[in-house]
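To keep things clear, I will list the structure first and then write my remarks on it.
Missing here is one protein chain; the remaining ones are kept as they sit in the complex.
Order of writing sets the labels: A, B and C. Residues in every chain begin at 1.
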Amino acid sequence: MSAATPNWNAVLEQVRDVYERLPFNELLGLKVDHLERQRAGFRFAKREALVGNFIQGILHGGVISAVLDTTGGMMATVSALGRMLENGCSREEMAANFARIGTIDMRVDYLRPGRGDRFRSTATLMRAGRSVAVTRMELTNEADALIAVGTGAYKIG
Amino acid sequence: MSAATPNWNAVLEQVRDVYERLPFNELLGLKVDHLERQRAGFRFAKREALVGNFIQGILHGGVISAVLDTTGGMMATVSALGRMLENGCSREEMAANFARIGTIDMRVDYLRPGRGDRFRSTATLMRAGRSVAVTRMELTNEADALIAVGTGAYKIG
Amino acid sequence: MSAATPNWNAVLEQVRDVYERLPFNELLGLKVDHLERQRAGFRFAKREALVGNFIQGILHGGVISAVLDTTGGMMATVSALGRMLENGCSREEMAANFARIGTIDMRVDYLRPGRGDRFRSTATLMRAGRSVAVTRMELTNEADALIAVGTGAYKIG
Partner (left out) sequence: MSAATPNWNAVLEQVRDVYERLPFNELLGLKVDHLERQRAGFRFAKREALVGNFIQGILHGGVISAVLDTTGGMMATVSALGRMLENGCSREEMAANFARIGTIDMRVDYLRPGRGDRFRSTATLMRAGRSVAVTRMELTNEADALIAVGTGAYKIG
């Protein structure tokens, strides 16, 4: 392994860092909960700033869609970088690719009001093509109630 | 018109207040830009906390989806309340209905990177049924570049 | 049980009949493969009329979206009728409700080219509210390759 070949754990660590430090993700309080080749997710706690309904004190729908989007994006990113590593890409090529990854489109289905104190999101990989990845996402609360699901298509090439 | 019958302008004013004061909407800096029976939208300015890509300084995809969701929701709300007013509903019935309105699902299409300093969202009404409203949403920047479009289904009954 | 109370197996049999006899479902060659309170699906075989690409001989994307839509619709229907039966609704009320069920919206993700000779679709229930049901759907071929997934929202009230 040449000096330029990144180590997989180092890659994962970097992805985690980038995602946790994105200003808007910090605002949402997102911490990476799990990060693997086929699964990735965040955890976060309810704060008053994330509320979308005074009376019910539930999560704002926009928080839910934002979390699902960034969860699918992290999954697509890890998948794309994993494949690049297998293909012997250099750190520079991987960094350049990382900067180009973006959401094409996303669907969110709001299944239940966002009640709870602690939430977890998870994304699984449905398709990992040459230039497009498709992921499915879920958001659950501490009682494992399924609050929302989503599907996203991401440009990765 | 009885004392209990709300005035349409007062209804619009209340919708505006509720949406601007939702904690997460305040976080996003959303101000109601226009609010009519067939069109509704917000404006907001870029702040560092809304950024999703360090290098490019563009809006986080989650900000975009959150803004589009709440824009469609405000459109669906105004449409539902307008119909209730026409049907002679009381202030109490309208308030009870308002609290029940929620997103069923939403699609967001990210057309261009979210570059710019000032952004506007707008929603138009595609369908206004008895229990479901469908809206289409757009997000543009100060140069009128179309950054994202979306479609949402909202429970209004 | 009064004469007017329908039997659950008779209800399922009627749903099966209606769905298999819909002209467009006959055109697609859909046969009900399984039909339960939480799962429902069809099977069908490839015919030349369902092809969407001469060279590759794969299923037309429109066949895939049509099958997923009708699969989710059958799932939503069975769920709504099951709940009505539990609530003691009469045959007439159930028939009237059946006629009103319709798709609000649907998303389809095309994961792989539609290669194969025999296909199966299945839908699972994600949400069964008072007036809206949400289902997720899958289409696989005889090798269990996942060709497409979808999510649908259905009006059931």
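Odds and ends about this structure:
In this section, contacts are C-beta pairs under 8 Å (C-beta built on N, C-alpha and C of every residue); 3 or more make two chains touch, one makes a residue touch a chain.
No experiment lies behind these values; they were computed from the predicted model shown.
For the chain that is not shown, the touched chains among those present are A, B, C, taking the whole complex.
Screening C:Met106, C:Ala123 or C:Leu139 against the full complex identifies C:Met106 as the residue touching the chain left out. Note on the undisplayed chain: of the listed residues C:Leu12, C:Val32, C:Leu50 or C:Met126, the one touching it is C:Leu50.
Taking the complete complex into account, residues 107, 109, 111-112, 126-127, 134, 136, 146, 149, 151, 153 of chain B touch the chain not shown. For chain A, the residues touching the chain absent from view are 104-105, 107, 131-132, 134, 151, 153, 155, 157.
By the touch criterion stated above, the residues of chain C touching the omitted chain are 22-28, 48-56, 60-63, 65-67, 69-70, 73, 99, 102-110, 113.
Here is the rule we use: only the chains that are shown with their structure count from here on.
Rotation angle, chain A onto chain B, C-alpha superposition: 180 degrees, expressed as a multiple of 5. Chain B and chain C have Cα centroids lying 33 Å from one another.
Between chain A and chain B the centroid-to-centroid distance comes to 25 Å (mean Cα coordinates, whole Å). Counting only residues that touch two or more partner chains, chain C has 107, 134, 151, 153.
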